[in-house]
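Here the structure comes first, spelled out in structure tokens, and everything after it is commentary.
Left out: one protein chain. Kept in place: all the others.
Take a look at chain A:
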């Protein structure tokens, strides 16, 4: 056994043990057939392929083959939501309130430095519409990096930025959006850009009516939780609609959406959990965000464990489920 074969066998641990015993030699043999004569290390793409294949096989063995399609559907809804929010915030950035209300100078003609991040998200929505998913993921990553860097850059330049409770759900939506399908249909690819366009038009209209303020007040405590609630309602309707056609991935979509919806609801949740008087403190927001960050993924994990225990695919006697470790 040479070094390359040993390294492929090590990567094969991504697969369940039973599957490795049955198919490991065949899979590694094919990789070795494809390898260059002097190759000593698996190519990064081969490593990613093996890890992805192992994860799929574990999900398949656990009877949750519809988890990944469900997450991909959730990614599309997350991108639609992120694009709409970017449309709302980006438009609001163009209408700064008087300085005496705000208590701090604007960033040029804009409310804050947030305009850079919102522009990147709107650009990502356009890229999703016109480019392959591989390119779209780079555009989403750029928007994510700009959003994450915003607090540090704003602090360094001593300029205004959107509040963290606006930036945090955007980051979570964007991270989920990276799981968008490889070949979505044209209509689906257009959805984020269309939602952003509608949000821009609606916000511009509401600004004209003087019905939209800045990032604070009702914006945080009412608007964001309402968006989170709407996201869950859409996810639930989708799950029911798909279930009527015996398509179970909608259930996973709904459970996956709990995390971003929870982050959108953080200001509202913190307001309810805290004392009945006074403004929401940073500590209340931070604790609520940590609880959501733990509870959302935990709900998804619990759903996988529950499904794994109920799976109709029998595991060999005495063998634990390859995904969750549960014994039949």
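In this text, a residue touches a chain if its C-beta (ideal position, glycine included) is under 8 Å from a C-beta of that chain, and two chains touch if they have at least 3 such contacts; residues count from 1.
Keep in mind that, in the parts below, contacts and distances are computed from a predicted model.
Missing from the rendering is one chain, named in UniProt as "Transcriptional regulator, PadR family" (options: "Phenylacetate-CoA oxygenase subunit PaaI", "Molybdopterin-binding protein", "Transcriptional regulator, PadR family" or "Carbon-monoxide dehydrogenase small subunit"). Only one of A:29, A:132 or A:297 touches the absent chain when the whole complex is considered: A:29. Residues of chain A in contact with the chain left out of this view: 23, 25-27, 29-34, 45-46, 49-50, 52-54, 56-57, 60.
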